[in-house]
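Excluded from the complex is one protein chain; the other protein chains are retained at their positions.
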Amino acid sequence: MKSAILQTATRYLLPILLLFSFFLLLRGHYYPGGGFVGGLVAAIAFVLHSFANGTANTMKILRYKPLSLIPIGLAISTLSVVAPLLFGLPPMTGLWFEEPIPVIGMIGSALFFDLGVYLVVIGVVLTILFTIALEQ
Amino acid sequence: MELLLVIVIGLLYSGGVYLILRRSMVKLLLGIMLLGNGTNILIFLLGKITKGSPPVINEAYKVFQDIYADPIPQALILTAIVISFALTSFAIVLLKRVYALVDSDDLDDLNTPEEEEL
């Protein structure tokens, strides 16, 4: 499926969608959004790219296999879950930095959990879709 | 609103059960998905749709009760959706593989005798 319109549009849509997914990830703690939705949007961005340019090209711009994102994401999430144990708190307790960081705002362990979820979702969705796409 | 949702749940469940009882694998999957959606709406409905009993806020604070719905059912549905997403995607890949091997969509054809391997 080659379509000049889709290819041109994807060239601009891919970075915008990725940026939007990151925006969803960052606002996720208090507002609608979060790691799962952000990850899905990012994955959809790559899926759109693969529709326009073929799966092989998408895998080329990704450089790494999406599968390798899963352990990294899982490790980040799990570490943020376990981290409160070091302070004598139960797992999953939110730990927050005292001062807000400019632009991003308050940073806590919840953000790292979401970041891990974000990576895992991208990895899983792209792995599944590429597996189905390459089988045909 | 409640009545509408109840009817929707009933339709989803009956449709899901009907599809599951068919012999086709694809319809089996579709039936499972319909049942899953019906269950999600059921949880949504039972969590009292708009004005709820928010779990943490004391019952004496009437003001808050009017504004806040109970967030727990929504969290439950979200979790259930994520889980059914994973299950469905796995099931699709599995059924695709089975179709490629058996070359049939009929559940009655899934009776290859035991072939031995470790």
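The first chain written gets the first letter, and so on, giving A and B; residue counts start at 1 in each chain.
Definition applied: a contact is a pair of C-beta atoms (placed from the backbone, for glycine too) under 8 Å apart; a residue touches a chain by one contact, two chains touch by 3 or more.
The criterion applied here is as follows: contacts and distances are computed from a predicted model.
Student: Just by its UniProt name, which of "Transketolase", "Peroxiredoxin family protein", "Branched-chain amino acid ABC transporter permease" or "Na(+)/H(+) antiporter subunit D" is the chain not shown in this complex?
Tutor: Missing chain, UniProt protein name: "Na(+)/H(+) antiporter subunit D".
Student: Quick one: say which of B:8, B:30 or B:76 touches the chain that got left out.
Tutor: Only one listed residue reaches the unshown chain, and that is B:76.
Student: Which parts of chain B face the unshown chain closely enough to count as touching?
Tutor: Here the touching residues of chain B are 20, 25, 28, 32, 35-36, 39, 42-43, 45-47, 53, 55-56, 70, 72-73, 76, 79-80, 83, 86-87, 90-91, 94-95, 97-98, 101-102, 107, 110-118.
Student: Which chain A residues touch the hidden chain?
Tutor: Residues 67-68, 70-71, 74-75, 78, 82, 84-85, 88-94 of chain A touch the chain absent from view.
Criterion: only the chains that are shown with their structure count from here on.
Student: How big is the gap, in whole Å, between where the Cα atoms of chain A centre and where those of chain B centre?
Tutor: Distance between chain centres: 25 Å.
Student: Provide the residue numbers of chain B that touch chain A in the complex, in ascending order.
Tutor: Counting only chain B, the residues touching chain A are 82, 86, 89, 92-93, 96.
Student: What part of chain A is in contact with chain B in the complex they form?
Tutor: Within the complex, chain A touches chain B at residues 36, 124, 128, 131-132, 135.
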